[in-house]
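Reading through the structure tokens given below for one structure.
All protein chains but one are shown at their positions in the complex.
Presenting chain A:
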Amino acid sequence: MLSLKGIHKSFPGVNALTDMNLDVRSGEIHALVGENGAGKSTLTRIIAGVHQPDSGELSFDGRAVRWSSPGEAKKAGIHVIYQEFVLFPHLSVAENIYIGHERRNRLGFVDHRRTRRDAAELLARFGLDMDPAALVQDLSVADQQMVEIAKALVHDVKLLILDEPTAVISGPEVDVLFRRLRSLRDAGVAIVYISHRLEEIFALCDRVTVLKDGKYVATREIGAVNRDDLISLMVGRSLSDLFPPRRKRSDEGEVVLDVRGINVPGRVHDASITLRAGEITGLAGMVGAGRSELAFAIFGALKTSAGQVLLRGRDISNVTPARAIREGIGLVTEDRKGQGLAMQLDIAANVTASTISEVSRFGLIDRRREEEIARGEIANFRIACRGPATSVSLMSGGNQQKVIVARWARTSTEVLILDEPTRGVDVGAKAEIYRIIQELADRGIAVLMISSELPEIVGMSDRVVVMREGHIVGELSSAEISEEAVIGLATHQSAA
């Protein structure tokens, strides 16, 4: 049905995929698994014609193909269902299914009766029990997802790719989705199913392909592997020497930040975590597990509905970010451009952004002092640039990230939270950022490092806390930390 052989794809500075293979048969549900950054989304985009491979063979339906646009792949029968739905809530199921392909009568007006009839037929043909007249806004999320899938079925779909379809649904809805996916499979549609949740893969899929670091690892019949096999296929790699040497810690630092049972409605549930001086605490979990939200809540950028945040015993729950900064807390956000940098300003202005009043006298900015500070940080963090007046928009991701870390290193005297500190950063800058984080911890700052990259979590953390679906589900002491242990905690499906 679909076969990829020796696919290479690189973006400037990164090899996204090297020697990638995939073989999907018609009438099977094929799982695609791998850590974040393993190359699943790049692979999906190549199959769907969003990206073109640099080299390698892609064949579909027995013919070698080379998509020049997503539209071409779609015409050939490949459809991708992303996590976000593109539905019109106030329209009916039938109207949504035929959006853009309205059933018309002879006068060119929309034929509502025909729309409904065709939709009912379509749904019945694929065994989807759903009322075509129902309004989308009244449907459960799982049913909305089926409408999204049904939109693809209007066309002659041969291959359906689902990207983390269960990230937005839960419990009984998952069972409904699975039942419907199986009836699609039995109707002859090939399905590629991407998920982090290994239980689902065992429950639903026929075969599984594992990716790691942009490379093909293995394809297995689902009956021929167990959970542990899969995890070791996904992880099995030796730690690189990116990380600064571990130092021996003679004693535990004192507790700096004590978070007690905080709640962010819909995001974080009853989370407790303690950070100690001089310690790097890794916060692991899958994307969407509530890690960033927990960080935002500590920093005062998200309101908590319950619980306490204690800084050296003082309650700082629900303060503003401005106050959190004054208390010596810093937050390096995950989204560099959207939440971290003032892109149109220069390095100096970005470094001092959280301490503007400190570099001002009588309300006027002391530019000389500001540039002096920036020059110091440029040297300290080895930021490649032409000087403090370089616009950050001209810099590489790694250097931009150093500018942000430099900003927060200046004000974070107690706690520094880093959310995915090395995302989109090249290897050299990565090592540099790790060194800086270690130095900050050595200075006695309590560091909380959120990361989806397991080697990073394992290589850097003195202690690892794992979140899943908004809850803190476990803590690993220094001796217990391993990629297997972290991934086990992060993916384990709760009994409920």
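We take it that a contact is a pair of C-beta atoms (placed from the backbone, for glycine too) under 8 Å apart; a residue touches a chain by one contact, two chains touch by 3 or more; residues count from 1.
To be clear about the criterion, contacts and distances are computed from a predicted model.
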Identity of the absent chain, which is to be given by its UniProt protein name, from "Na+/H+ antiporter subunit D", "Alpha/beta hydrolase", "Cytochrome c domain-containing protein" or "Autoinducer 2 import system permease protein LsrD": "Autoinducer 2 import system permease protein LsrD"
Contact partner of the left-out chain, one of A:Ile7, A:Leu58 or A:Leu331: A:Leu331
Omitted-chain contact residue, chosen from A:Ala94, A:Met395 or A:Leu418: A:Met395
Candidates A:Leu135, A:Ile365, A:Ala431 or A:Ala485 - the one touching the absent chain: A:Ile365
Contact partner of the left-out chain, one of A:Ala353, A:Ala389, A:Ala431 or A:Val473: A:Ala353
Chain A, residues in touch with the chain not shown (by the definition above): 9, 11-14, 45, 50-52, 69, 299, 301, 320-326, 331, 333, 338-345, 349, 353-354, 356-357, 360, 363-365, 367, 393-397, 400, 407, 424-426
